[in-house]
Structures are given as structure tokens and as C-alpha cells.
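Right after this comes subunit A.
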Amino acid sequence: MENLINKIQSKFPEATIETEGVQFPVINVSPADYYPLMEAVREAGFDYLFSMTGMDWGKELGVTNHLENTKTREMIVVKVKLEDRENPELETLENIWKTAHLHEREIYDLFGINFKGHSVMKRLLLPDDWEGYPMRKDWMDETKMIIR
Partner candidate 1 sequence: MILTNTTNYFAQLIDYLFEQMGLGGQILGYVIVAAIYLTFFAVAGLLLVYVERRVAAFFQLRLGPNRVGPWGLLQTIADALKLLAKEITGTERKDKLLYHAAYFLVIPAALIGLSVIPFSNGVQAYDLNIGVFFISAVSSVGVLGILFGGWGSNNKYSLIGGMRSGLQMISYELSAGLAILTIILMAGSLQMSEIINQQKDLWFIVKGHIPALIAFVIFVIAGTAESNRTPFDLPEGEAELGAGFHSEYSGMGFAYFFLAEFINMFIISAVAVTLFFGGWLAPFGITDSLPWQPLWGAVWFFVKVSGMIFLLMWFRWTFPRLRIDQLLTLEWKYLLPVGLLNIVLMAILVYYNIIL
Partner candidate 2 sequence: MDTVTLNTGDLKSQEYFLNMGPQHPATHGVLRLILTMDGEVVKNIEPDLGFIHRSIEKQCEYEGYKQIIHLTDRMDYLSAHINNEAVALAIEQALEIEVPERVKVIRTIMGELTRIASHLLWWGVMGMDVGALTTFMYAFRDREMINDIMEETCGARLTMSYSTPGGVMFDLHPNFVKRVKEFIPHLRSVIPKYDELLTGNVIFQKRMKGIGILSYEDAISHGASGPVARGSGVSCDRRKIAPYSALDKVDFKEIIYTEGDNLARYNVRMKEMLESLNIIEQLIDNIPDDGIQAKTKALIKLPKGEFLQRVETARGDLGVYIVSDGKKNPYRVKFRSPGFSNLNALIEMGKGHLIADVVAIMSTLDFVVPDIDR
């Protein structure tokens, strides 16, 4: 773990790493460094992409990835934030982890983050003609949602 953190800090100086007060070490990375960083993390033995969570932090959209090392059982979190809410775009992780295929489609469907290079970038859960991205915080449906 120490090795990985040092390696990432030397290779990706822009990435910030939190280790205090969190359950697992968190790496914050810019969209540009996202794909190479994930590749480096994969190289370091974090071979199990546990989950990809689409996030809406109010201002930014983003993805939180939970990764696990199947040998040592360590976990690490990689967060990427996108400023652009109109056309958010990220590199696909399909080539590194096959499980990203469906997870990315789900995030595209619910958050509208477009994954460049993904093989089937279509709506997964919602109908093809659905408008908007319902998991975003600013999504509102007056008739169907009951807000308490």
C-alpha cells in the first residue's frame, strides 16, 4: 500500500491521496490522468473492480471506484470529478476490467457520463427515449417524485 501511494504520487503529481479519517485510502484524480492511473493501480495488484459508483457532488459529476486486491484483501478508492455538467466525458475502463462494461452503462444511463471508447454506450435500465438523467441531484419529476 505504501509503495503504491508513493508510486502514484511520483507518477501523477496532481493526484491527491487521503489516508486519514477514511475507511480506505482515497485517490482523487483528474479526468486526464484517470485511465493511466487506473492502469497503474491494476498493475499494482488491485485486480478486482468491486464497484463503480456514479456520483453527483452538486457542482461536479464523477465516479467513485472501489478496488480490491484479491491477494492481500486491501481496498482502495479512486475518485474522479468532472466539472462539465453538460458533456461529461471519461475514458472507459472496459479494456482493463470487463466488469466495467455494465457498470459504465448504468452510470451513463443514470448520470449521463459518457464513456469514450465503450463498446455499447446505450441506455441500460431506462427506455431509450428517456430524457434527462434521474440520479443527478438536479433532476426533478413533479408528477412521479414525492419529496418529503
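With respect to how the candidates were assembled, all candidates are chains of the complex that A comes from, given by their letters.
The working rule: a residue touches a chain if its C-beta (ideal position, glycine included) is under 8 Å from a C-beta of that chain, and two chains touch if they have at least 3 such contacts; residues count from 1.
These figures come from a predicted structure and were not determined experimentally.
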Judged by that same contact rule, which candidate in 1 or 2 sits against subunit A in the complex? 2
Which of the residues in subunit A end up touching candidate 2 in this complex? 21-24, 47-51, 53, 55-56, 64, 66, 70, 73, 75, 77, 97-99, 101-103, 106, 110, 120, 124-127, 134-135, 145-148
